[in-house]
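Would you mind keeping the following structure in view while I ask a few things?
Omission of a single protein chain aside, the complex is shown with its protein chains in their original locations.
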Amino acid sequence: MAVDLKFWTSLDALRADADRRAAAERDCFAGQRARTGPPPEPSRRDFLTLAGFGIAAAAASACSRGAVQKAIPMLSQPEELTPGVPNWYATTCGGCSAACTLLAKTRDGRPIKIEGNADSVVFGSGTCATGQATVLSLYDDARLKGPLWRGQPAAWADIDAHIAERLAAAAVAHQRVALVSKTIAGPATRRLIAEWSRRPGFEHIVYDAVSVAALREATRAAFGVDALPHYRFDAARVIVGIESDFLGTWLSPVEFTREYAMRRRPESASAMSRHVQFESGVSLTGSNADRRVVIRPSQSASVALGLLRRIASRRGEVAVPDVDESALDRQTLDAAADDLWRARGESLVVCGANDVDTQMLVHAANALLGNIGTTVDLDNVSLQKRGDDVALARLVDAMAAGRVGGLILYGVNPVYDAPAGDQFAAAMRRVPLTVSFADRLDETASHAEFVCPDHHFLEAWGDAEPVASCYSLAQPTISPLFDTRAAQDSLLLWLGRSPDFYGYLRSVWRDTLFHAQTRYTTFDEFWDHSLHDGIYAIPPRTISEKPLVADWRASAASVARSQSDAAASRDHDTYELHLYEPVAVRDGAHANNPWLQELPDPVSKVTWGNYAAIAPVDASRLGLEPGDIVALDGVGGRRIELPVHVQPGQAPKTISIALGYGRTRSGRVGDGVGVNVFALAQVAAGARRYARTGITMTRTGRRDALATTQSHHSMEGRAIVKETTLAALAEPADHRETDLPTLWAARPRGEHNWGMAIDLSACTGCSACVTACQAENNVAVVGRDEVRRGREMHWIRVDRYYSGSEDSPATLVQPMMCQHCGDAPCEPVCPVLATVHSSDGLNQQVYNRCVGTRYCENNCPYKVRRFNWFEYARNDRFDFNLNNPLGLMVLNPDVTVRSRGVMEKCSLCVQRIQAGKLEARRSGRAVDDGEIQTACQQACPADAIVFGDLADPGSRVSQLNRGRRSYHVLDELGTRPNVTYLTKVRNA
Amino acid sequence: MRVADQRRHRLLAFPARQSRASGALNRITDDVALPLDTGPGAGWLAAFAVAATALLVGIGCVSYEIATGIGVWGLNRTVGWAFDITNFVFWVGIGHAGTLISAILLLFRQQWRTSINRSAEAMTIFAVICAALFPLIHMGRPWLAFYVFPYPNSRGPLWVNFRSPLLWDVFAINTYFTISLVFWYVGMIPDFATLRDRAVAGMKKTIYGIASLGWDGSQRTWSRYEALNTILAGLATPLVISVHSIVSMDFATSILPGWHTTLFPPYFVAGAVYSGFGMVTTLLILTRVLMHLDRYITRRHLDAMAKVMLLTGSLVGLSYATEFYVAWLNGSVYERATFFTRATGPYARLFWTMVACNAVAPQLLWFSRIRRSVAALFVFSIAVNIGMWLERFIIIVTSLHRSYLPSSWVGYQPTAIEVGTLVGSFGLFFTCFLLFIRLLPMIAIWEVKAGCLADAHGASDV
Partner (left out) sequence: MSRTYLVATFADSEALLDAVTTARAQGFKIYDVYAPCPIHGLDEAMGIQRTRLPYVTLVAGALALAATIAFEFYAAVFDWPLNVGGKPDNSTLAFVPIAFEMTVLAAGLATVAAFLLRSRLFPGAQPPLTTPGVTDDRFAVALRWRPNAFDTGSARHLLVQSGAIRIIQTASDL
C-alpha cells in the first residue's frame, strides 16, 4: 500500500509547504485553476487555496520519501478539497500528437475521468477512446518509480551530475548531441529546445512513430508552407478520402470527427456532405463513407492522379500525363470527380499515403478545385505532426559511425517503432551518453544508460499549439505519484537553468501571448483566465488562397511512370501489405492500457491483439477460417505469423495489419499482445510507407481464435439499424410508429422521465463512448480469454452490421446499451426484485439484492446485461488495473465496484443524474436541459448522443424523440424503450 | 390357570389349518424383506461403487464452482442458462413419473402399480433432490439463496417478486418435495411395522419400531389410512401437473422466441411423464435383474409402462410439430429464425437426435413384441432419458444463443465442470436409490398383500 500513501503526499506536502503557500499568497493568481462543477466566478479564497495546491504540485521535491513516512490521509483537510465534490482542471491531452484540450475530473485529489473541453473551438467537448484511457495510464504500475542509472535506481542529483559532465565532455570533443523527440506540441517546450539548439553540435530531431512526413514535404514543395495543412471538414460538401483514416487516427481524429459529423445530419443548416473513400482495408472512416471504393494500397497514387486528371480536364487544363486505369473503377472516379467539381471551393481531397508524389497530386487536386483557403487552411496550419524521417535515418548512421556524443530520447521509442529498430538499438551502444525520458523501461529506454522518467501529462505543466493560433495549457491535476521529473525541468537543469518549467512557461506566455493581447491588463489575470479555461485562442489569420508554386505535372509523370512499372512487374500470386494505426492502442504507446486493449476495433470488433485482415475471396480460395494462423514472408527475410481475420470489404489480394502491438517492454498487460509489424514499413525516398507489395501468405495449420465481441455480422433482415438516403428522406412520409396498445394502465410517473436519443447518422462508431463509460462506471477488464468466451463487461457496446455484398459491404453501427424500457422484460422475471423501475424512468439494478439467477439477462431482448462471472477486482486471475493498489485509484468513488455473481448494466450514469438533481435543488431551480450529461454523451466527438428529460417536451431529447427520423429498436415487442435512435441517412 | 386350560382346550379342538392366501402373504413378506436381511450382492456393490464415484466427482465440481464463480461454466453474456437449468428441468421431469404412478394410478385403481409404486416414489424423492440442487448452485451468489423466501426482515419493506416464475418454482419445488416425502413415508408405515415384528431384536427392531409409529394393523386405522392415501393422491395429482406447468412457465412467460409459447405447460407435463416413465423403466429393469424380483416386476408391468410412454411420447412428438407449425403460422421473423436455427443451426445434430429419441422411437411401442421384450425396453428407456435431456438443452440453448439482436449471437460449449456436475447429479440419484433398495422395503408389502387377497377372493368366488 506504499503506493497509496504516496498518493496522499501531495496533500501532505501541501500542508508541509507553508512557505510555498506564503509565496503563493503573494502571487495569488499563480498555480492551478480548478473548475468545480460548472465554473463559478472564482472567489479569492479559491485562488489562494488553488495556488497553494498548484505550487505544491508543481514542485517535484514535494514528493520526497520523508513526506511519505509522515503522510496521514486527510488528518487535516486540504482547503481546496471537499470530499465527494469533484474539482475540474483544464489541461491538454498527451495521448497523441493531436493535443486535444481536456478537463480532468479529480476526486479527493486524484484524477479519475477525462472529458473534452467544450470551450475549445477546435476540438469541442468530445474526446477519443485513447484520450479517455490516458487517465488509467497515470496509474500504470509499470511506470518507473524513479530515475535509473544503468538500470539501477539512482538519485536525481547523481544523475544530473553525470549527465552534465558527459554533455560537457561531448562539447569539448565537438561531438553532436541529438535530442530525438516526439512532435512537441508546446511553444514553451519548443522555445526551450530552441535554447538548446544554440549549443554547438546540438541537433533536435522530431520523430513520429507513425509518420506523415511526406504530407509536410509535399506541402512545402507545393505551397512553400513548412507544415501540415489544417483541413476543415465542416466546410466540405464533398469529401474524397484516399487511404486516410481521418475519423480514426489520422492527424487529429477528434477534431475531424466533430467537423465531419456536423455535416452528416440532414437537419443541419449546411447541406449534408457526401463522402467517397478509396481504401484497401476497412477503416473507421471508410466504414462511414457514403461510397467506399476498394483499391489496393499501391493504387492510391493512380486514384489521386485519376481524380486530378479529370478535374484538370474539367478546368480545361491540358497535358496531363495519362495513367493506366484498367485496374480501377473508372465510373466511380468519374462520379467522384464530378462531385468534387460540382462542389469546387467546398470540397476536399485527403490522402493518408506517406508518399510525396501522391500528396503532391492531392494538393494539386485541391488547388485546382479552389479548396485552398476554404477546406484546406494553409494560414493557420496544423502543427500536430512534425516528424522528419530522413533526419532520423541520418542520425542512426551518425550514431553507428560514432559521431554522436549524446542522445536524449524524449517521448519516443524508436527501437520498438522505427522500421530499423534493431539498428537503432545497435547504434545506441556506440553513443557515450544515452538519456531517455521514458515513463517506463521500454524497448528503447532499456538500452539507455540514464532513464529520467518524465511526468504523466496529468502531473505536469505544459502548453500546446496544435493548430496555429489555438493555444492550450496543461496543468498538474495531482502531485507526481513517483519520483519522476518533468522532461522540461531536466532539460532546463542540464542547460544550467533552474528546473522550474512552471516559471519558464509563464515567462514564455508573458513574452508572447500576453503581450500580443489587449483584453487583460495584468499578466496574472491573463494567465489565470487562460489556465481556468485551459485554452487561449488569438484571432486566427484570415484564410487566403495560396497559389500552387510547384509543377505538379512532374509528380504526375513520375506517378504515372511508377504505376505503369508496378503494373508491369505486378506478381499476381503475392499480396499487398497495408499497415495502419489502430483506433485503440494507436502507435503502441498505450499498449499497457487494459481499457484500450479490451476496446473492440470499431470495424472488426476484435480485441486484444492484431491480425491479418484478408478479403473473403482470398480466405475461401486459401480455405482460411478466422483465427487460422498464417505466415507472411517477403520482407527482407522476415517472417511474421498472425491469426487471420476475414474482413468483408477488404481489397482482394491485400492484407491489413494493425501497428502498435507486439510490445515487449510495455508492462504486464501489453507485453506479448499481438505482433509488432512496424518493421514491415517500407522506407522509400526517406519516407516511411505503411504499405508494400510482394508479400506471400502461407497457412501454418495452427490456430489462435481471435477475441472478438461480435461474431454475427448481418442484421438478418431485421429493422435494427434503420437506414435511408437523403433523397428518400426528402419525400414526406409518416414514419412514426404508433404506440402499441398495452394491457396495463399507465403507472404514476415522477417529475422526470430520463431518456436518450442516438443519431445514427452522426455516430461514426469511434467507440470513445465505450471507454468513457468504462472509466465513469468502473467497468472491469476481463482479458482476452474471457472476451473469447463472450464475457466482456462493457455497459455500452457499438454493434456493427454489414449489408450488401461481402466484397464491398455497407457498414452500419449502433451504440447499444440498456434501453431503459418503460415495460422492461428483465424486471418481472427477477425473483428477488433486484431490478425494478424508478419513478423517473430508469431501469435500476440493485447489486446487493441480486442473487445472480441471470434470468433478466436471458429475457433482455437487447442483451445489454453483463454478469460478473468471477470476482474481477483484486483477483490474480484478472491481473489488470483492478488488481493493484495503484490501478484502483482510477475508480470512480460514486459507483459501486460490483462483486462476483451479480448482474450489472448501463444505469444512464445515475450518479451523474443524482448529482445534477442535487445541484439544481441546492440552487432552488429545475434541472436545466443538457445540464446532466452521461459519460458516453460527454465523450462523443460527433455529438451523436443526447441525454435528457422526456417528460420535458422542450428538451432536446424530446424534440429528437418526436423527430421524423426517430425509432425504437425492437419496438414491436412493446418494451417501450426510453432510448431513441435516429435513422441513419446516407448521401448516396 | 384358566389360560392354561384354554390353551389345551383349543389345541384339542382345532387342528392347525393353512390357507392358500396366508401362505402367499407370508411369502410376500419374506421376498420383500429378504434383501434387507441379507448382505449386499456383488452386483449391488459394483453399482454402488460407480454411483458413489460419480457423486464424488459432482461434489468436487460443485465445490470448485462455488469457490471460484459461475465463470467456470461455459455460459456467456448471451447464454445465461444451459446445463444448469437443463439438468433442473430434466430431474424434475424424472420425478413426476413416481408421483404419477403412485397417485394417479391409485386414483384410477390400477392394481398393477402396487409392486412398483414404492420405488417410483423413492425415485421421485431422489430426482427432486437432484433437481433442487441446480437452481441453488446456478445462482451467482448461492449463499444468498435465502433471499428468495419472503421472510420477515428489518430492512424496511423488502419482499420478493410474486410475479417471477422463478419464485413460483421455489414454492412449487418445495411443496412437491414435502408432499412426495410425506406420501412416501406414510405409505411405508405398515411395512415398517411388518419389518419391526419380523426383526428378532436390537438395532433393526428399534429403528423400524420408531419408524412404524406403533402401527398395529388395526382395521379402524386401515380404513382411515386408505382414506388418507386417497386424499394425498388427490392432492398430488394436481400438484404434479402444476409443478411442471410452473417449470415450463420459466420459459413460457419470457419474451424469448422459442420460449414464449402457451403450448409449454401441457407439452412439458407430457414430456415429464415420458421421461419419468423412461427412468422408472430403466430402474425397474435394473432392480429386476439386481434384486431378482421378476415375480413382482413382471412383463405385464413393463408392458403397461411402455403403453404410457407410447402415449406421452406421441404427445411430445405432436408438441414438436405444433411448435414449428405455430412458428411458421405467426409469421414473426424472430420465431421463424429461432426454429429454423434449431433444426439447421449449430445444434441441429442434437435436435435431430432428440426427435429420433422422443418422437420416432416411441412409435415402435405399437408392437407388443417390443413392449414385452425386457432388453428392447431397456435400450428404449435409455434413449428416452437421453432424448428428454436433449429436449431441455435444445429448448434452452438454441433459443438463447441467437435471439433478437444478431450482434449478440454466440455459441455455447459446456466445460468439463458442467459435465462433471451432471455426472454428479446422476451419482447422487443412484447412490440414494441403491441405498434405498438395501435399507427400505422397495415394494409396498401391504399393498401387494391387499392385491393378492383381492385376487384370492376373486378366485374363491368363481
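The letters A and B name the chains in turn, as written, and every chain counts its residues from 1.
The working rule: contacts are C-beta pairs under 8 Å (C-beta built on N, C-alpha and C of every residue); 3 or more make two chains touch, one makes a residue touch a chain.
Given the structure is predicted, the values throughout are model-derived calculations rather than measurements.
The residue touching the chain not shown here, chosen from B:Ile70, B:Leu167, B:Leu256 or B:Ala337, is B:Leu167.
Contact with the chain that does not appear here is found for just one residue of B:Val182, B:Ala321 or B:Ala416, B:Val182. Here one chain is not drawn; of B:Thr53, B:Thr221 or B:Ser332, the residue touching it is B:Thr221.
The omitted chain makes contact with just one of the residues A:Pro825, A:Gly887, A:Gly901 or A:Gly948: A:Pro825. Across the interface with the omitted chain, subunit B contributes residues 2-3, 6-7, 10, 13-14, 16-19, 21-23, 25-26, 29, 150, 157-163, 167-168, 171-172, 174-175, 178-179, 182-183, 186, 189-190, 193-194, 196-198, 209-211, 213-228, 231-232, 235-236, 238-239, 242, 246, 249, 445-447, 449-450, 453-454, 456-457, 460.
Where subunit A meets the missing chain, the touching residues are 742, 744-745, 747, 822-828, 833, 836-839, 976.
Operating definition for what follows: only the chains that are shown with their structure count from here on.
Computed centre separation for the pair subunit A/subunit B is 61 angstrom, with centres defined by C-alpha atoms.
Interface residues of subunit B facing subunit A in the complex, by the touch rule stated above, are 68-71, 74-78, 80-81, 135, 138-142, 144-145, 147-148, 159-161, 163-167, 170, 250, 253-256, 333-334, 337, 400, 402-411.
Residues of subunit A that touch subunit B in their complex: 710-718, 720, 786, 789-792, 797, 799-801, 814, 816, 825, 828-833, 849-855, 857-859, 861-863, 865-871, 900-903, 969-970, 973.
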